[in-house]
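One structure is given below, represented as structure tokens, and several questions about it will come after.
Here the complex is missing a single protein chain, while all its other protein chains stay put.
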Amino acid sequence: MAEIALSPPLSAFAALARHGRHGRAEGPAGVVVEELRGLALATVIARKGRAADLAAACRASFGVEPASTPRRTAKDGLAVVWSGPGQWLAVAEKGHPLTAGGADGLADALRGALAGLASVTDQSDARGALRLSGPRVRDALAKGLALDLHPRAFRPGDAASTWCALIDVQLWQVDAAPTYDLLVARGFAGSFWHWLEASAAEFGLEVR
Amino acid sequence: MRITCPHCGERGNEEFAYLGDATVRRPDDAGAARPGAPEFERWMDYVYLRDNPAGRHRELWQHVHGCRAWLVVTRDISTHAIFSVEDARAAALARPSLVARDAAS
């Protein structure tokens, strides 16, 4: 019989994010969303009492110092997002050198650099990632997110793990535009997308 | 209710899961605690016996839809006033006998 092959990987929102304009058609889109595909993700949890050593090792190996508060620190396409006490999510952008051999390359590299200091787990396939922007993005997010995203309360680099429309999410602010990156467990991508489409519809939603 | 997570800041109570009394302590003598033994009674108390003070109380909550840290919330259960929210792991490590046990090991 023929050689068995695997078809290409599918991102979490692949079947949901239909490119183009949705909801209100008049005027510029109030909310712009783009699926971030090909991110490499890994959970990094400090071994007991080794958080400081972990931070130093991370800085030495990757040039990124993990924050001890809900912040995202980044350098050259590699970010470390605080996600709990002693716990971070490492995020490598698509095409980052560490992911040359596949998304799990990030976890391998972290495991190597942080041996004995942290437990590292590949999560590249566990989340769907969206980049959200547009003049009404805060108004749309307020329909599910109870977080205060006012510029006085949440700034570029700030990160949060919270609940949005009854779904666990992790998000951080990318820039002051404002632009937000938001991660959701892959299985919830459909429910989350339906909520986002409904919530952004009155402002006009552009899917890129 | 709004709870100020020591890690994440103030959040609505929908992000938290409630467990209960933070003043009880799990005994560590399971081997000796056979029915009838005094150690067994201590286990019964740990699992079932709870004070229900109309006032200040220490309770375990988890920031389950956030950073997932377990927390010790000290609050007045009549007025809902919250006096402090501590990281449970830090509070647990500060408990006397465990400190002593760690030091000994």
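Going by the order they are written in, the chains are A and B; count residues from 1 in each one.
We adopt the following convention: a residue touches a chain if its C-beta (ideal position, glycine included) is under 8 Å from a C-beta of that chain, and two chains touch if they have at least 3 such contacts.
Here is the rule we use: contacts and distances are computed from a predicted model.
Visitor: Hey, which one's the missing chain according to UniProt: "Thiazole synthase", "Peptide/nickel transport system permease protein", "Sarcosine oxidase subunit alpha family protein" or "NADH-quinone oxidoreductase subunit D"?
Guide: The chain we cannot see is, by its UniProt record, "Sarcosine oxidase subunit alpha family protein".
Visitor: Of the residues A:Val33, A:Ala165 or A:Val207, which one touches the chain left out of the display?
Guide: A:Ala165
Visitor: On chain B, what residues meet the omitted chain?
Guide: Chain B touches the missing chain through residues 1-2, 10, 12, 17, 19, 26, 28, 30-31, 33-35, 40, 43-44, 46-48, 60, 62, 64, 68-70, 79-82, 88-89, 92-93, 98, 101-102.
Visitor: Just checking the interface: what residues of chain A touch the absent partner chain?
Guide: Residues of chain A in contact with the hidden chain: 1, 3-11, 15, 23-24, 43, 45-48, 87, 102-104, 118-119, 121-127, 142-148, 150, 152-153, 165-167, 185-192, 194-195, 198-199, 201-202.
As a convention for this text, only the chains that are shown with their structure count from here on.
Visitor: For chain A and chain B, what's the span in angstrom between their mean Cα positions?
Guide: 32
Visitor: Within their complex, state which residues of chain A touch chain B.
Guide: Result: residues 69-70, 83-85, 87, 146, 160-163, 168 of chain A touch chain B.
Visitor: Going by the contact rule at the top, pick out the chain B residues touching chain A in the complex.
Guide: 7-9, 11-12, 14-15, 65-69, 87, 89
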